[in-house]
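One protein chain is absent from this view; the other protein chains keep their places.
In this document, chain identifiers A, B and C correspond to the written order of the chains, with residue numbering beginning at 1 in each.
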Amino acid sequence: MSDLERISITLPKDLAKAFSASCEQKGYSNRSEAIRDLIRGALVKEEWQDPAAQVAASLTMIYDHHTRQLNEKLTELQHDHEDLIVSTLHVHLNHDNCLEVIVLRGEAQKVQDLSDKLRTFKGVKYAQVCFATDGSDLG
Amino acid sequence: MSDLERISITLPKDLAKAFSASCEQKGYSNRSEAIRDLIRGALVKEEWQDPAAQVAASLTMIYDHHTRQLNEKLTELQHDHEDLIVSTLHVHLNHDNCLEVIVLRGEAQKVQDLSDKLRTFKGVKYAQVCFATDGSDLG
Amino acid sequence: MSDLERISITLPKDLAKAFSASCEQKGYSNRSEAIRDLIRGALVKEEWQDPAAQVAASLTMIYDHHTRQLNEKLTELQHDHEDLIVSTLHVHLNHDNCLEVIVLRGEAQKVQDLSDKLRTFKGVKYAQVCFATDGSDLG
Partner (left out) sequence: MSDLERISITLPKDLAKAFSASCEQKGYSNRSEAIRDLIRGALVKEEWQDPAAQVAASLTMIYDHHTRQLNEKLTELQHDHEDLIVSTLHVHLNHDNCLEVIVLRGEAQKVQDLSDKLRTFKGVKYAQVCFATDGSDLG
């Protein structure tokens, strides 16, 4: 962790009280940690609004592995984007369905485009991007 | 505004720097105000996760006023929920479409149910709840 | 309402059954209406991803009317953006807090910027945009 900076903020007493109750209920050991999480969450959201930002992300999809040629098409698409794709985790959900998580790094727009493309494949029932970050700004 | 409480938090220097840049870009006069907004946003979200919470909200919908009997049905539904509905604002968007915003107060679950119900009406093209709050905890 | 087009789609039987149950539970009179709503919802979301798109929207904010000069600042800002602002609805929530809904039309990016700007004002506790549409494409 990088060096720390101490800052002082003012909160209306009612707000401070409600926030303390919320932190305690969630299990935060102190409000400082909770505020850091809020700030990081806001920065990650902003990062993703810039289509050219360098981001990290996970893409979760559900697909039916019986669908004809789907495996081949998925493999081919992933190899066409090997600059974006870091690693893949595959889980057998049930007789028909697989869950696959793909970790990606690259431009925000390219990550979104790949997710949109995968969703259109016959047999892919669900595809959702989780916005993360490469963490370089998060201290 | 209620009395103020001063609290001190620590941020990693990288995070503090990125956050300051973000605050400045958005036009915040200081980081304290930006942190208060993050805290309030988080508390409003939590409030809405409790279906029994007393909330305030706005419901925005688009509908085609030519649809047969839609006006009567909307009016009737609104009167059936007059305990929830505070006020309504109506805008003529174009030849066919109206935008209507309904301000609501009451249980979170009832607000969501009313929105879901309105969306099913023939002629209603869009209905979306904006989660707000009655502000009593926001200091 | 414009002329109708009939299209035929195929659904896996399990999906058709789950969807019918969901439609019934929500109160849709038929699946056609529910599918139209899903399509409209998706199109509105896409519309908003284009910063230059002409959109309609509502902005809901909570503020403390006691805050010094806030009323003046809000009025001034709204007049600076009178090309964007269609109409405003004001509700007195409680002793301290007001809820105000502003209906806006214009470029998606300008609507978002105005919301971001309002949120930074001292005394404004909450500001959220609800994405709607001018309805011209929604049939």
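Methods note: a residue touches a chain if its C-beta (ideal position, glycine included) is under 8 Å from a C-beta of that chain, and two chains touch if they have at least 3 such contacts.
Predicted, not measured: the structure shown is a model, and the values here were computed from it.
Asker: Among the chains present, which touch the one that was left out?
Answerer: Contacts of the omitted chain with visible chains: A, C.
Asker: Under the stated touch rule, tell me which residues of subunit A contact the chain that is not displayed.
Answerer: 1, 26-29, 33-34, 36-37, 40-41, 44, 56-58, 60, 62, 64, 66-67, 86-89, 91, 93-94, 96-97, 99, 101, 103, 105, 116-117, 119-120, 122-123, 125-126, 128-136, 138-139
Asker: Go through subunit C and note every residue touching the omitted chain.
Answerer: 1-16, 18-19, 22, 31-32, 35-36, 38-40, 42-43, 46, 136-139
In this text, only the chains that are shown with their structure count from here on.
Asker: Spelling it out: a chain qualifies if it touches subunit B and also touches subunit C; which chains qualify?
Answerer: Of all the chains present, none is in contact with both subunit B and subunit C.
Asker: So which stretches of subunit B touch two or more other chains?
Answerer: Those would be 1, 36, 40, 136, 138-139.
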